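Note sheet for the following structure.
The complex is shown incomplete by one protein chain, all other protein chains being positioned as in the whole.
Then we have chain A:
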Amino acid sequence: MAGGALAATKGFRPTSGVWLVLALFLLWEVSARTGMVDSPNWPPLSRVVAALVRDTLSGEIPMLVGSTLARMFAGLAAGTLAGIAAGLLFGASTLAQRVLGPTVELIRPIPIPAVIPPLVLFLGLDNGMKITVAAVTAFFPLLTNTAQGLRAVEADQLAMARTFGVPAWRRLFRVTLPAILPYVMAGLRVALALALVTTVVAEMIAGEQGVGHYLVLMQFAGRAEEMYAAVLVLAFLGYALNRGFLWVERRSIAWYFATGRDG
């Protein structure tokens, strides 16, 4: 209890970034209320929060968030597995890197929203397309990080394992894979943030699903409060996912941070 109070006071030190957030919220409210910004597309924050609370209690927003997250995580899981597998191949085989490298480097910088129309052509408008979008988004950061991690595994560690007669498959699972885990986690963190963005963009462009579609529908219905409610939800989701990820990361590769390195 006392610890919680202490944490709370620590969070609200005068130098805390929370104050800036609160100040911006206040500016939002005041600018809309006093007519500094006079447009139906700039409603006061209090009305946005009221719409958010109403649509959350009605169950609409929780359902939309659930469906968006389900698609995002499905894509993320598929993209992560494929990215790690391809990354291992790239890291382990110079031949693979030579043959596939140029293709990967050409495809990697393409902004995903630019290829959504052809994806609609081949994969339709529903989950298949949106999950693929999230998967492709996750694939490249995982691939590059895994390949880089594999190349960075310390030769000394492997040599020592070999000296002790550890068989190859055990070396893979007990030395190599744990050693690249911090790199994989770093790639996953990037992928997580990007996958949320691209999933929502895909929902905005096509189909009738998720937070993205809700946002556009409300924009076209002239309901700015609901539109910003969706924006707030996305901001909160992005923040929460990142915090949640850091929490998982600190626990899953505690040994890495214990060596004094910082993720």
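As a working rule, a residue touches a chain if its C-beta (ideal position, glycine included) is under 8 Å from a C-beta of that chain, and two chains touch if they have at least 3 such contacts; residues count from 1.
What we mean here is this: contacts and distances are computed from a predicted model.
Only one of "Diguanylate cyclase", "SsuA/THI5-like domain-containing protein", "Two-component system chemotaxis response regulator CheY" or "Aldehyde dehydrogenase (NAD+)" fits the UniProt record of the hidden chain, and that name is "SsuA/THI5-like domain-containing protein". Remark: the omitted chain is touched by one listed residue; of A:M160, A:A221 or A:L246 this is A:A221.
When the omitted chain is restored, the residue from A:A86, A:A206, A:A230 or A:I253 that touches it is A:A206. In the full complex, chain A contacts the hidden chain through residues 38-41, 117, 120-121, 124-125, 204-208, 213, 216-223, 226.
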